[in-house]
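As you look at this complex, bear in mind that one protein chain is not there, while each of the others sits in place.
Order as written gives the chain letters A, B and C; numbering starts at 1 within each chain.
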Amino acid sequence: MKDHTNEVSGRGLSSLDRSNLDLETPEKPYLDSNELIINMGPQHPATHGVLRVILKLDGEKVLGTECVIGYLHRGVEKIAENRTYTMFNPYVDRMDYVAAVSNGLGYCEAVEKLLNVEAPPRAKYIRVILTELNRIASHQLWLGTHALDIGAMTPLFYTFRDREEILKIFERYCGARLTTHAFRIGGCQYETYAGFEKEVKNFLAFFPPKIDEYEALLTGNRIWIERTKNVGVISAADAIALGVTGPVLRASGVKWDLRKAQPYAAYSEFDFEIPIGTNGDTYDRYMVRMVEMRQSLRIIEQAVNGIPEGPIMGKVPKVIKPPVGEIYHSIEAPKGELGYFIVSDGSTQPYRIRVRPPSFVNLQALDIMVRGLLVADVVAVIGTLDIVLGEVDR
Amino acid sequence: MLNQFTSYLGSNLTPGTANNQLWALIYVLIIFAGVSVAVMAMNWLERKALAHFQIRLGPMRVGPHGLLQPFADALKLMLKEDIIPAEADQFVFWVAPLIGLLASFTVYTVIPFGPSQAVSDMNIGILFMLGVSSLGVLGIVVAGWASNSHYPLIGALRSSAQMVSYEVAMGLAVVSAILMTSFNETGTGTLSMIGIVQSQQQQGIWFIFKFFPLGLIAFAIFAIAMVAETNRAPFDMAEAESELTAGYHTEYSGLRWSLFMLAEYAAMIAVSAIAVTLWLGGWMRPFPNLLHAPAWDFLFSLFPGLTFLGLAAIALIGTARMPSHSFFRIQRIGLAVFAALLGIIALLLLVIAVAGRSADASLAARFNEGIGYVYWFVLKVAVFMYLFIWYRATWPRYRFDQLMKIGWKVMLPISLGVLMVTAIVGVLVK
Amino acid sequence: MVPITTFHYLVVAAALFVLGVIGVLTRRNVVIVLMSIELILNAVNLNLVAFSRMWGNLNGQVFSIFVTVDAAAEAAVGLGILIAFFRNRETINVDEIDLLKW
Partner (left out) sequence: MNPVLNSGMAPVATPWFFYVLGGLAVASGVAVITRRNAVHAALALIVTLLSVAGLYLMLYAPFVAGVQIIVYAGGIMVLFLFVIMLVNIERSSKERRFNRMWPVGLAAACALMALFVSAIVKGKTVLTDPRTGQALWPDIIAKLPESSNTQQIAGMLYGEAGRMGQYTFAFEIASLLLLVAILGAVIMTKKKI
């Protein structure tokens, strides 16, 4: 086991050129080493949707992988070109459907930047609260499915039980649980409902013991540690070279979080920490996300206590017609850097929208992370990358 | 025929030893039916218990509290189309589930539910049991190969390597228990399953407590290896659904698939029965030597009846707690009937316990005795069954290389060491 | 029916032995050749046990256990050679294993 991980982490940037990433094995010591090519997916329980991974195996050892994506492609970016800015807003919810609020936040902020308007402070606070709640929900779903991939069935049900509390808040706020469409360009559509603050505070009290419960099941579990420690290691240099962001990057020891690095919304007003890992293995990524959930609670607590009064909608024209120009705005979605590149030709419809989805970029790291590991680790690594195929394929 | 039927009734030998083919057949049928029912019950219990571990309700629709779910499942599986892949090896594909099933059911011929409550008392009982249960792997390997598909093949390779590896540690743990049978006056041990329990009775100690902690360690080794042998979580490498979709039975469907499930559950019960026989005193009730007075005997003989009474009470409480909506009327009646059925069984058992309390050779007394043996044996096995479910609910899955590492580098040396130390201690104590 | 005596067992054993010999001499697939050898060893075992029963002492049974040990060792080494060979030549046919080297 050890030599595999060394092999992977010892790879410098030179290993990233294309000749090493394709499916041909570099050396072939014997005439026949019984290579087996199997399709993992698109219908496979552990590929989180419709990812298809072509695995080249020697026995159970992975010699190479190739991801085939596009099974969930809906042409979201192309659709944008035929919709007005407002009409496109709900579509972004359908990309990373487990973190729809973050998607909406990124899009709204990008268009606001293009329009040169700013959301009022109260709207920003509401946005932060909902986004952080959504981050927790996303991490919960990740934790449940990741644990299920590694064979622990039970955490899935616990996380879904607790995620329900967040979804209830979403539902009462905007009427939808999953694809919320919570924000509008220029602020928020809805004022918080009566009892919103109380419910959020209830959740703040309710959730920390639940995280302890998940950790009791997994963190110290010998099998969990054996399955995740030194599995899917990616060095900081490799991670940066591949453009990996989010918890995957932070677990490799790079302190890079857009909430701190380029504060957006109201994040500069809050006090929170960015957890980082050291080894860049699956266990570190797990720990980073667990700590992130607690940090999100901290942010929510500060936001809900300091939420200012005031309007929730900025001064946005009735017809949104941004000036000619282009803008790139990115936020820290639960899975990493979610960026929107919008080109405006001055009309009511964007000329081009390009989304930089974190899952898609992070998925590139799969090959370098699983080479030399076993089939079971591929499943663990796909889980730890926390990909959502709706976002990868768009 | 009638002569053969009646001549056995007074005997205290197993039908195999008494060479009574008729009763052997009756026992085989009873055991076959019993195991099938136990598998069905286990199926329901596993789904229910697992559901409650996971804050779900589990099956609730088919029958009150899903009690009829196993029957519905069985019916559905029987009616389901039986698909054989075009590229599969037809004959081998067809025969593979039967091999597994045959292996796991053949084992039951030597399992002693009581001193005479077994089909046969073989001289090589435990050896036969290990041998036949190791044949079960053939069914898995052959199924994976015959499917002519990659995931089943990987599952089959994993499974064969895993079961062959864990058999070694398992065998050594068994040997150390067999060694303990020889620490008596004559110095001769036994491989017979009945003999092993009887020698625990003679030595006045369950082997799990013998030479503490040696027996316990050997038992622990066996208890771990048996989970691996039956391909259950956390060692369910062969059918790891998140990795290999369903492992060796990916291509199977319908009745043939259900035969695999039947074989797996039957094998689980069988290995648990081995563990109970070797370390936990088999059919013996707690403290048979210490609390030997007839009053104690009577008290312990009440247990089966009281257990059923308790189950009946639970069912009754469930009936009372059902919502009083008209939708639930049939379910309510069903559960009430079920409770009444359990209550009648409980009453019957209590009546037998009272009628057979004298230790004479009357039929009631023998019946009472037999029920006691089977009850304690089944109770001990049931604990293991619950453990199997518990493991599955709690633990993630090991990776294949870690599994092999544990098998060869941890369990094997420990079991070898325990075997040696047991031998040395046995000689020294003597 | 004729009672079963040693003679009957010897006939079965002889048949198995000859089948094994035919397999060894005629088949090309090494795996099946090895299986045929197992068949031969089993025939020998059957003989040993039958004679042990005939004379009423257990030496034959003990011998058959030794033969089983030998068969296990033979199978392990034989299959090891087979795998090593397959890896180098991609064939498992005996008549292609004729170079005495690789």
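Note that in this section a residue touches a chain if its C-beta (ideal position, glycine included) is under 8 Å from a C-beta of that chain, and two chains touch if they have at least 3 such contacts.
Every value quoted in this text rests on a predicted model; they were computed, and no experiment measured them.
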item	value
Sites on chain C contacted by the missing partner chain, in the whole complex	1-12, 14-29, 31-32, 34-36, 38-39, 42, 45-46, 49-56, 58-59, 61-62, 64-66, 68-77, 79-84, 86-87, 90-95
For chain B, the residues touching the chain missing from this view	3-4, 7-8, 18-21, 89, 91-92, 95, 122-124, 127-128, 130-132, 134-135, 137-138, 141-142, 144-146, 153, 156-157, 160-161, 163-164, 167, 188, 190-191
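Convention: only the chains that are shown with their structure count from here on.
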item	value
Chain B-chain C separation of Cα centroids, rounded to whole Å	36
Mean-CA-position distance for chain B and chain A (Å)	46
Per-residue multi-chain contacts in chain C, two or more chains	none
Residue numbers of chain B (touch at least two other chains)	none
Chain B partner contacts - residues on chain A that touch it in the complex	1, 36, 38, 44-46, 59-60, 147-154, 156-158, 161, 217-218, 221, 223-224, 226-227, 374-379
Contact set on chain B toward chain A in their complex	50, 53-56, 150-151, 154, 157-158, 233-234, 236, 240-245, 392-402
